[in-house]
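One protein chain omitted, others in place.
This part shows chain A:
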């Protein structure tokens, strides 16, 4: 009897231990599974990021510390020599200056016009739906098409702009040869390109403004300018902040329009940082210098974005 009992007890013990083990094993396998699935889901984007962002970034920094030959192979390690020569080169500094002029001109104009169009289109007047479509349509135009389109407009001899000017006996301007005018023409074209996106985002902010706040201001007798500055702008400030950062970064990076319209000319007037990187790397074969320029551009954009977040965000009310 006793033996039997003992045997039963032992069996029970055995079963208990086994089940404990299997529970433990289960836990471990769940953890292993979690990691596996995490990697599985992160994998594709991680792979793409490493391949197209992190590796080129590190490679660029690495290249910028060497001299390279025409095939892009490193020859001599020169430390920060590339950076020093860039920051003392008058061409580069001039390019830095024109980039800032361009970026500020494009950002300010895009946001100002975007606000103007969005606030106009958000009014419920006849035909506003039609204009909403028109205003946002530049988002669907490719850069090369719009570059050619603007070239036709600005062309000194056959361009529409000068023909209209001639018709009204206004002075005929040399848009492609005068450095200042070339800059203005590039800014105008870029603003036109960017406006669709800025308009669309700002318009959606205008559409979501609460009606009752505006009814309140009507009853309180608030004037339209005061209302715009003290009610509308604070209400759309998160969107405004977003658009301003995107526009700023995008205009720092703009390349296509410049390449097609002016190719950096005349006399380097529109030779922006990105365009110079392209010239150095792919026309002059000076990869190390181009790499150093890329690193500097990245730092500039990072600093500006940081400043925007730090100072502008304080004024944004969510």
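Basically, a residue touches a chain if its C-beta (ideal position, glycine included) is under 8 Å from a C-beta of that chain, and two chains touch if they have at least 3 such contacts; residues count from 1.
By our rule, contacts and distances are computed from a predicted model.
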{"item": "The complex's invisible chain, by UniProt name, from \"Peptide/nickel transport system permease protein\", \"Ubiquinol-cytochrome c reductase iron-sulfur subunit\", \"ABC transporter domain-containing protein\" or \"FAD/NAD(P)-binding oxidoreductase\"", "value": "\"ABC transporter domain-containing protein\""}
{"item": "Touching the absent chain when the full complex is considered, from A:112, A:130, A:226 or A:282", "value": "A:226"}
{"item": "Contact partner of the left-out chain, one of A:50, A:104, A:218 or A:303", "value": "A:218"}
{"item": "Where the unshown chain meets chain A, residue by residue", "value": "210, 212-213, 215-223, 226, 230-231, 234-235, 237, 317"}
